[in-house]
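What follows is a single structure, and I will ask about it in a moment.
Rest of the complex left out; these chains stay put.
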Amino acid sequence: MHIGLVGLGKMGGNMRTRMRNAGLTVIGYDRDPELSDVGSLAEMVEQLPSPKVVWVMVPHGDPTHSTITELKELLSEGDVVVDGGNSRWTDDEIHAAQLAEKNIGYVDCGVSGGVWGLENGYALMAGGDAADVAKVQPAFDALRPDAENGFVHAGRVGAGHFSKMVHNGIEYAMMQAYAEGYELLEAVDMVDNVTEVLNSWRVGTVVRSWLLDLLVKALEDDPGLSKVRGYAEDSGEGRWTVEAAIANSVPAPTIAASLFARFVSRQDESAAMQAVAAMRQQFGGHAVRAAEESPDVPNP
Amino acid sequence: MHIGLVGLGKMGGNMRTRMRNAGLTVIGYDRDPELSDVGSLAEMVEQLPSPKVVWVMVPHGDPTHSTITELKELLSEGDVVVDGGNSRWTDDEIHAAQLAEKNIGYVDCGVSGGVWGLENGYALMAGGDAADVAKVQPAFDALRPDAENGFVHAGRVGAGHFSKMVHNGIEYAMMQAYAEGYELLEAVDMVDNVTEVLNSWRVGTVVRSWLLDLLVKALEDDPGLSKVRGYAEDSGEGRWTVEAAIANSVPAPTIAASLFARFVSRQDESAAMQAVAAMRQQFGGHAVRAAEESPDVPNP
């Protein structure tokens, strides 16, 4: 199979390697000429036999929009574009409709695996028509961990990114779960070696998981996590998951709590807690703390 | 009516004044001779006619325990002790049982009102036997805002403090509700004057309340709350409310969230969020932030 691959950064570069290792002919394009196999997107498309399959691996939003707009010009009926980036599922319907005007197929694909993907394979969640998915299947088979695992045709256009988004939402809450447990173990005198406790959970317990392995590794590399600030970015998919939950009237208390914890982690000052402190000051008299230390003032 | 009052700080002192204004004879005792009407607890008890009523207004825990232990020695059958401090309801059963050994009655009373109580009266929630409550009624009537409002005989021993505790738990979540709304209004460009918006809610809206009045006052006194740190103490009753909710299998998501927000507000660093950041670093490669800025790496 021949495939075009747009975007050859850390992720796209590794995916090119893994597909080549599996025997595919990958023609990669990147704005960075050092990374690119060809001089232009047009050149890449030209080198592909029909039906042409182009995998887009650029950031969601404008970079993906403009790449797809360009590809629409370059491709023809029966070709297929795969968006393997982390687009919002709502963008997929727009992109699919745009390409459908020229009868170009569209498949969205959520990709999981990060820096381990090159070696271990990527988990892939695809959305789109079965006929379009079929045209991309050799690439999916090259990228997935093995023939049995790590690929699903989740549903129609959008279902791939939606599934990957939910995956990431779950990821937020799982990380927060371990994080709360870690903080509680650290908070008590009783437990001497929190890293060893977490390590003891890695085999034979209900909470064993790859994330737990990572947390133990992080703690072994940096005991007490002294080199890490408690500052956590969020990347969009957690927000989208809560938005999708709200749109579908699905309660998502742990995922929302995880997202809010990240928001808080990035604040230098919390306007909300200033307001709480100010209200307490108002009803407790001017010197709140003094009032609390006073021997006989119950809380109003 | 004659009443003994133990603890004459801000709260007890004001209550003495309010009861005296209502015509009661109050004999106050405090460890601080400057505040005390008498030289000792024994002297205070001596001056009371039988059945003697003694109102205890000292901090919960050891100060209340030891005061009640001393009073048990000094009082006799038919007398009544009122604990008006902010004891945990579980202490009430212990104190009641202790005093019952000498057939001394016990009433627990949650008191709300803070620094405004002297002028506006206190809301009072009492627990205990009707006969004991009746002996204290003139004091309740002197302290409450008026003859129609602000007093309830909530149930048996413990019910007064339990009711007051739930009141405070609700207070936590209400404050947090306003605080979240305030932060959101502050966060957007669109809204020019957040204080005026909040002020416009004080009449005619569903969210009007005394707490809202206080928040507006705080914002008028200190625009932008620039003088207040987002650091909020918690006083025990919020914790107890969540504990009681758990013990009774009652979901309490907003009260628990308010309590946790206060915990977070007091942390210099969050071990939990360090763990989240460390896990993200593990699966995203060494330079997490760099990885995120990279154009083509979806979140794993």
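A and B are the chain letters, set down in written order, and residue numbers restart from 1 in every chain.
The definition used in the following text is that a contact is a pair of C-beta atoms (placed from the backbone, for glycine too) under 8 Å apart; a residue touches a chain by one contact, two chains touch by 3 or more.
Remember, predicted model here, so these are calculated numbers, not experimental data.
Total copies of the shared sequence across the full complex, per this structure file: 4, with 2 shown.
Here is the rule we use: only the chains that are shown with their structure count from here on.
If you average the Cα atoms of chain A and of chain B, the two centres end up 44 Å apart. By the touch rule above, chain B contacts chain A in their complex via residues 7-12, 57-59, 63, 84-86, 110-117, 164, 168, 175-176, 178-180, 182-183, 186-187, 211, 214-215, 217-219, 222, 225, 228-233, 235-237, 253, 257, 261-262, 264-265, 269-285, 288-289, 291-292, 294-300.
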